[in-house]
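Here the complex is missing one protein chain, while the rest keep their positions.
Coming up: chain A.
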Amino acid sequence: MSTTTTPRPKAAATTSAPAWQRVASRLDWRRDIIYVGFVVVFVVFAVLLGDQGFLSTTNLLNILRQTAIITIIAVGMTFVIACAEIDLSVGSIAGLTSITAAMAIAAFGLVPGIIAGLAIGVVVGAVNGSLVAFLRIPSFLVTLAMLGIAAGVAQWVTASAPQPILDRTFNTVFGSGNIGRLPGLVIWSGVVVAIGAVVLKKAKFGRQVLATGANRTAAEYSGINTRAIKFRVMMISAMAASLAGLLYAGRLQSGRFQWGAGDELSAIAAVILGGTALAGGRGSVVGTLFGALLMGLINNGLILAGLDSSQQQVIRGVIIILAVALARNK
């Protein structure tokens, strides 16, 4: 008797569950926490900092502009991390690209300058990729070494001096120009995010990256050339970093070895916040975009709230740990 009556109240409870519970049950917590977090932080800042101009168009565009370059680096990083590798050399690649482009523009003109800058990405990406894919050296070590090498070369050849860029076309196209009120940087990052998102989610290559990252052996048995995949993700990351270097150069109208220094950590944080698994196999470029935006949002809000940079660092660190910890379990 009792066994037939007990399930009843339970069933009644599920059918009458409030709407928010049904929405919550459809959310994949691990994947979607970034969007929830973004909305929560945005609303909190809008309420608390509305008077300080947080919601003004200028401020919101500022946030977009300030996160644009990190977003581009982080899109490349998403592929690398989804493939269960890491790239610590991206910041240095950006710096080395900026000085190379600046010096080449001064010596040979606009187009050779752009080509020379991007060539840095090709060369460093090919070296990173070969060492990781063919010699099977852990990417952490390869790119940690490359971080030092690229930064060192950039500082060495310029003797630490900034290299001014006087070519106005370059500066306008890469970072300093606007289209209407929309900063050119934001357009660059929008294009990169769109391409990255489609490739990771919809192209065969993206599927191969995820498969290789989740289970290399299984991917190989499915006919995927996992070495080529590993090589190409390292290449993509270096190329994205190289583009970021050109944008630094254009926005700051100079090349300098410090441009991009430390960006690898911000980019990795954005990727992980965005729901890409550090162990590989799961990744989202749109998530990465929101990860970068969330960090930009927090920086901006904390500045408006009048916190100094040391306090900002502490709070940023706490938020990252919180977000990643929350995303671990359902």
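Assorted remarks:
Heads up, the rule we're going with is that a residue touches a chain if its C-beta (ideal position, glycine included) is under 8 Å from a C-beta of that chain, and two chains touch if they have at least 3 such contacts; residues count from 1.
Methods note: contacts and distances are computed from a predicted model.
As stated in its UniProt record, the chain not included in the shown complex is "Sugar ABC transporter ATP-binding protein", which appears among "Molybdopterin-synthase adenylyltransferase", "Heme exporter protein D", "Sugar ABC transporter ATP-binding protein" or "1-acyl-sn-glycerol-3-phosphate acyltransferase".
When the missing chain is restored to the complex, the residue among A:Thr67, A:Ser139, A:Ser189 or A:Gln208 that touches it is A:Gln208.
Taking the complete complex into account, A:Ala277 is the one of A:Leu131, A:Val233 or A:Ala277 that touches the chain left out. Touching the chain that is not shown, out of A:Leu55, A:Ile195, A:Ala218 or A:Leu326: A:Ala218 (per the contact rule at the top). Within the entire complex, the positions of chain A that touch the omitted partner chain are 198, 202-204, 206-208, 210-211, 214-215, 217-219, 221-224, 277, 281-282.
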